[in-house]
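Can you read through this structure? Questions will come right after.
Excluded from the complex is one protein chain; the other protein chains are retained at their positions.
For subunit A:
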């Protein structure tokens, strides 16, 4: 082994604590990168495999009623590789643990064999016996939420008739990874069920003998999709086509895609932060090491080693630290990923999970971490080149302060010498001060931004469920009814207020852009459920035209004043041309609002309502449930408190849950930067501090010089950090917002204040730590060696 390599190993041993700290930061970044990209990869792969194995359709085409033979015509469409016709209908399930019946969907399975498309995965029990019309399979997640198992009986209302069924098996399906009740946005296992029944039983229950009401198609190549959708719509038009839609618009799939892309965004954003911190730390540690080894470097150079050899010698140190950190990170990322898989199976309800880490993620992790570390280290190593051996072996000349101010006049009287030292150090090294201010501000901005976002999540819930929706429950009817129904609801004892609403499913079109969704129509004097304008105030819906959310206007590339094509997908399915008359804010979903009378006028169906918002006296809740249950017109009731809880759960357990991790990381980084700023200040002034102590300055007086600089940096950073935090909030809010919910970016003085306090607390603690070291410093040793 060459003497230089021996020196390298001994240097490494001497700085083992720091080296370990850096290696661990690198390892954490690499671990997260490997684990998260592995998980995203695995989820993608599992989703694909699950869809493929259970033959999930590419196109869903609901109709009112179509004869079996139409399936052959659908199969003739260019690009269609398989077709399946099935019956699907609304149902209400009575479950023991709730007073209200739960909304559900009943889906047919062929009498013979497995379905060609949208197969189910039986998790327990057995398949249905086609001879027995009372046998059903129940969606596993729903069954578990209500403690139901094979062998249990369950009664359900279908098409107005109540029947009793025997659960023979529990099943999962890629079609129902996430379920949500009609008219609701937030998925919830317990509040929406799926029942599978034999085709013949479904035909009888829904009065669809020899007919189907939903066609499923699979498409050979993605580029055939637009053509297939159009052809299916044309072909099914005469059977009451409600509009064919592709898998990407299917609710469950859309939700899981959102979740995966949220995870992917975190996977892309978090690891680089760690690697940047590692680079920053390496830079600090190496700057100090090289400063301390000035004379040795000079000596090595004097022996005839070239700049390149000396640089390589020190670079190897960086390489060893980083590469071992990265290797550790790869291994622990692999282990963490493998152990997380179990959790993800549960959360995403996949029957199996393909754990697959792309080998490229190891390569990316290694290359990224080593380049980050190299960048950090090279800034320090650069100085080696500048040193001539003779200069290096002498103690460094005193830093030049001749350009800084010579205090005169009033300053001469006001400023004592330690204050002048602090001021000159700040003024003379603007680069260093700027760097420290940038670091501390960034740390504070990150914390402030994340804290604002944490309250943004609460605000999103609060706005959606307390400001926009002030009702206690939403009652939806089986079909649009006369507004007289409202009066019968009002007569129920305990109902305080009733407000009509109508929602219709539509496809909104503007040129080539389109969006599948619904229009929510509200009464002009609505108080229980209101549209809000972009400033958060109440929005009066204009007497004509449609009001969109900013997100929706963006999707459709349309502005107020433009004409929107509304393709109504129910009733007589008219095609409407409506002016966009306003923009409304919404943090949940992307609703389109209309005045109730205006919508009914446009549809040519005066005085119709499809549901009602209710405010009720909580003391009468059970009586109200009973009364609603007895009304045949009621298709379902959604209780706001349940919806709110489900929303909270989605935010806390889904991709939104990473916000807590991000907030913790932000806090750690803010502290790390402040602490390191203090450490650097101490390392650079240790010698001066020792001199002051020797001259008879007390520990406190000497610490003033050390901490004055840190204090000044923190004071400068606070307003900058607050401003930057406010700006950063918008970017973070954008990152956390999904199709389902938006996280508002707002100015939160409290969050910025808290992050400022956190920075001050970090500064006080760091100051105390370095002061302690400074107090303990060996004066003699500090003075003997110049560095």
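Quick note on the criterion: contacts are C-beta pairs under 8 Å (C-beta built on N, C-alpha and C of every residue); 3 or more make two chains touch, one makes a residue touch a chain; residues count from 1.
FYI, contacts and distances are computed from a predicted model.
Asker: Report the protein name recorded by UniProt for the chain absent from the figure; options are "ABC transporter ATP-binding protein", "Spore coat associated protein JA (CotJA)", "Rod shape-determining protein MreD" or "Malonate decarboxylase acyl carrier protein".
Answerer: The chain we cannot see is, by its UniProt record, "ABC transporter ATP-binding protein".
Asker: Just name the one of A:65, A:163, A:424 or A:601 that touches the chain not displayed here.
Answerer: Residue touching the chain left out of view: A:424.
Asker: Could you tell me which of A:161, A:414, A:512 or A:780 touches the chain that is not displayed?
Answerer: Residue touching the absent chain, from the options given: A:780.
Asker: Which subunit A residues touch the hidden chain?
Answerer: Against the left-out chain, subunit A lists 395, 397-402, 404, 406, 416-418, 420-421, 424-425, 428, 687-688, 690-699, 701, 779-780, 783, 786.
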